[in-house]
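This report refers to the structure that appears directly beneath it.
Omission of a single protein chain aside, the complex is shown with its protein chains in their original locations.
Presenting chain A:
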Amino acid sequence: MFLLLPFDSLIVNLLGISLTVLFTLLLVFIIVPAIFGVSFGIRKLYMKTLLKIFAWATLRMERGAKEKNHQLYKPYTNGIIAKDPTSLEEEIKEIRRSGSSKALDNTPEFELSDIFYFCRKGMETIMDDEVTKRFSAEELESWNLLSRTNYNFQYISLRLTVLWGLGVLVRYCFLLPLRIALAFTGISLLVVGTTMVGYLPNGRFKEFLSKHVHLMCYRICVRALTAIITYHDRENRPRNGGICVANHTSPIDVIILASDGYYAMVGQVHGGLMGVIQRAMVKACPHVWFERSEVKDRHLVAKRLTEHVQDKSKLPILIFPEGTCINNTSVMMFKKGSFEIGATVYPVAIKYDPQFGDAFWNSSKYGMVTYLLRMMTSWAIVCSVWYLPPMTRETDEDAVQFANRVKSAIARQGGLVDLLWFFWGFEQCGPVI
């Protein structure tokens, strides 16, 4: 027992030193680039390395399964349906040719028959898509070593189980503390920074500082999630006097969008940590926070939004999402309000790649903290953001029609159109429970 004592202090010292080194590296490689908006490409490199490891793991799994004569993949990996590899234009031309006797050289832009191509393609996607075809949800988890339960690994070799265990170790003991430290840094910098900026007199310098404090903190949070984001069409980014409407309702979307632009948030006032953050942020620049009682008053919501939007010096609005529609009505109120007030709407489509981490938030199953923890223990979050051209409400259009138009644009960009055919078809011809 006594022999352990000198070793103990050595171990403690080593631990202390390595932690210090670790956090210094963290500072240099992550926080400093975040401040300046520069990227070293570390995350992309990380992604490539992960892909190589997963590919190796898959080979091992296949070999192991063959040895043991188990069926590894679902029985229909070659696809459930026969797909024709024709392009959109070819297919539509053929459909029109078969249906009409008109001259072919004046092909109009649209025919009634075009719907057949689209709805068939939609149904094909429902029946058979690239990712789900190859794996079921559980198997995808084993493939990317992200399984959250143990029972999937009965058929796999010892080596792979070790690798999976190593993956868990890396994710929970190395990446998670790192990410939590980063998140903590980001949030505290946000609160402290905005409070300090709030003491300055109003003017260009205050605005400049406020913008950079916000951007810096969101960038740190992006790195805290290891989010690898690709932005498209950045020239369409929202401008002052506009409203940014995105298609997702996870809190991560706010971080993703706000790290690439300077927005004024709209949302309900919360207590606790969120409330502290909200109160601090509003000191530096005018965000729009509503009390719980005010949210129910539609006219008040519309009035405050209009006031904000008409002031050209104020920032574009970003509606802060708090959950899915089912358990949250204030978000719906803000969204309805934003289409009614007649401001320019900047639609944004966000699409997540599920390979490295599932960003889907089932808000009836997980609370926000659980959700964020799940995000932070995934390998990475990969997504693409498309900024669509701005839209304004036409004179003969009401708010609902305008909302539908924006929704269509986002759906089209995000590749959601396929699903809409199924929904409509189901509603029209199938019963609802």
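Here is the rule we go by: contacts are C-beta pairs under 8 Å (C-beta built on N, C-alpha and C of every residue); 3 or more make two chains touch, one makes a residue touch a chain; residues count from 1.
The definition used in the following text is that contacts and distances are computed from a predicted model.
Visitor: Look at the options "Sorting nexin 7", "Large ribosomal subunit protein mL46", "Calcineurin B homologous protein 2" or "Bardet-Biedl syndrome 10" and return the one that UniProt uses as the protein name of the missing chain.
Guide: UniProt protein name of the non-displayed chain: "Calcineurin B homologous protein 2".
Visitor: Identify the residue among A:I31, A:C285 or A:A403 that touches the chain left out of the display.
Guide: A:A403
Visitor: Kindly state which of the options A:A246, A:A284 or A:I341 is in contact with the chain not pictured.
Guide: Of all options in A:A246, A:A284 or A:I341, contact with the hidden chain holds for A:A246.
Visitor: Of the residues in chain A, which ones touch the absent chain?
Guide: Residue positions of chain A that touch the missing chain: 70-72, 74-76, 78-82, 95, 98-101, 108-120, 123-129, 131-132, 136-139, 152, 154-155, 245-250, 321, 324-325, 332, 335, 350-354, 360-362, 365, 388-389, 394, 403-433.
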